[in-house]
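Entry: subunit A
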Amino acid sequence: MRQFFSIVDNLSEVAVGSSKPLASLLVEILPPLPAFLEEYEQLLAMITACGIFVAVVPLIPLVLVLAERKVSAFIQDRTGPMRVGPWGILQTLADGVKLLFKEDLIPPYGDRVLFRIAPYIIVCFSLAAFVAIPFGAIDLGDEQYIFIVSNLNIGIFYILAVSSVIVIGIIMAGWASNSKWSLLGSLRSAAQMVSYEIPVGLSILSVIMLVQTLNMQGIVDQQGSGLHSWLIFRTPFSFVAFFVFFISAIAEVNRTPFDLPEAESELVAGFHTEYSGMRFALFFIAEYANMFAVCAIAATLFLGGWQGVLPGIDILGGLPGFVFKTLFLVFVMMWIRWTLPRLRVDQLMNLCWKYLIPVSFFNILGVGIWMLVLGADTMDMKSLGPSLVIIVLAVFILLRQVFKGVSGTKQETIPAPSI
Partner candidate 1 sequence: MAAEGSKFIEVQPFSDEMVLSMGPQHPSTHGVLKLELRLDGEIVREAIPHIGYLHRCFEKHAENLSYPQIIPFTDRMDYIAAMNQNWGFCLAVEKMMAADEKFSGVPERAEYLRVLVGELNRIASHLLSFGTYGMDIGAFTPFLYAFRDREEILLLFEEICGARLTYNYIRIGGVSRDMPPDWLGHVKNFIDYFEPKVDEYNALLTENKIFIERTVKVAVLDEDMAINYGITGPNLRGAGKKWDLRKDEPYSIYDRFDFDVPIGHDIPRIGAVLGDCWNRYKVRMDEMKESVKIIRQILNQEIPEGPIIAQYKAVRPPAGEIFDRSEAPRGELGFYIVSDGSVKPVRLKAKSPCFTALSALQELSKGLMVADIIAIIGSIDIVMGEIDR
Partner candidate 2 sequence: MIIEEIQGLLCEKFGDKISPVEAGAVHDSCILVDPASVNAICQYLYDDERLAFDMLMCLSGLDLSPEDENLSVVYHLFSDVHLHKVAIKAVVSKENPHLPTVENIWKTANWHEREAYDLFGIVFEGHSDLRRILLPDDWEGYPLRKDYKEPDTYRGMKVPY
């Protein structure tokens, strides 16, 4: 027993640098416990931290579901849910209640055990990625406390590993449904997710090279000097790596234009065709949680995490700043979903293996050479200066090219006639 607590003590003090995770914060701010619970202090703090995590994080998908419906409605020139609550805010609540009351149908000839387990695997591992993401920081006295459940040494590596397990859940779901359509969808999804893991990992690698650490908090610390220290601007190659990561992340989460596994017009609903009620809801929660997680990772790795735009001044900083950055990326994902059509399976694979992977390799090479030639300290003006210049020039030329192709002047749209 005592050895167990000593391990717990050690774990809770695993803090790289001076920042301490959420559990330590709780230990600090909560009132002292009665004497007989003293030795369990760390343990209880960890359990409470986990409890907060479990209570808060699954609410994120619920908000995102409603946000998706409103964003899609706005893009499609309609209003979206408006009846339940003011401007339809309580719609997700109503949907949840409805789904709870639905009949729990299990396909008679499918594999019952796998059918039941599959949603849980997908949800658990989608939510497990949130454990290592730093949401924000708070300074109390001379200690900095990070809103992170577990400041793992191998942070980003753990997140990648955990998201890969989701593929197994999807295959289980497709197989256990005993339907050819579901099987087709789940196998497509497996092929897609496994292929797109590679550009995700490689783009992350090209940024890790800049910060020399896998620890999520360490990565965020190194972006603390302001907007120009964000990893996306350190080298032109990491700028490209951000877009490669974002595209591959969309494919990882099975969103349009990569949503073949759940392509409505082809496979009815792909691997979750046969699911109803709360099990179906779990798939949705997992999808949106996954979406939020990859956007949070993108924000942490490339956009400075919870660091603000200027050092010391808290614009786009702290917990609100981090959430804003992540939600902005989520909004871009939704925007893309409702604008672009779907890629075919072979085109999807083509894109990954023939375009994104070579580009990612090129990025790694580029970052390495950049660091070699212009100095390993990419915050040095010798390195940062040219990088910013190249990035600005490239964006300018690209945008000019894009807007040149848009034909016709912007007309004044005539309002629809009201008959």
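Selection rule: all candidates are chains of the complex that A comes from, given by their letters.
FYI, contacts are C-beta pairs under 8 Å (C-beta built on N, C-alpha and C of every residue); 3 or more make two chains touch, one makes a residue touch a chain; residues count from 1.
Keep in mind that this is a model prediction, so the values were computed, not measured.
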item: Direct contact with subunit A in this complex, candidates 1 or 2; value: 1
item: Of all residues in subunit A, those that touch candidate 1 in their complex; value: 72, 75-78, 180-181, 184, 256-257, 259-260, 263-266, 268, 338-347, 406-408, 411, 413-417, 419
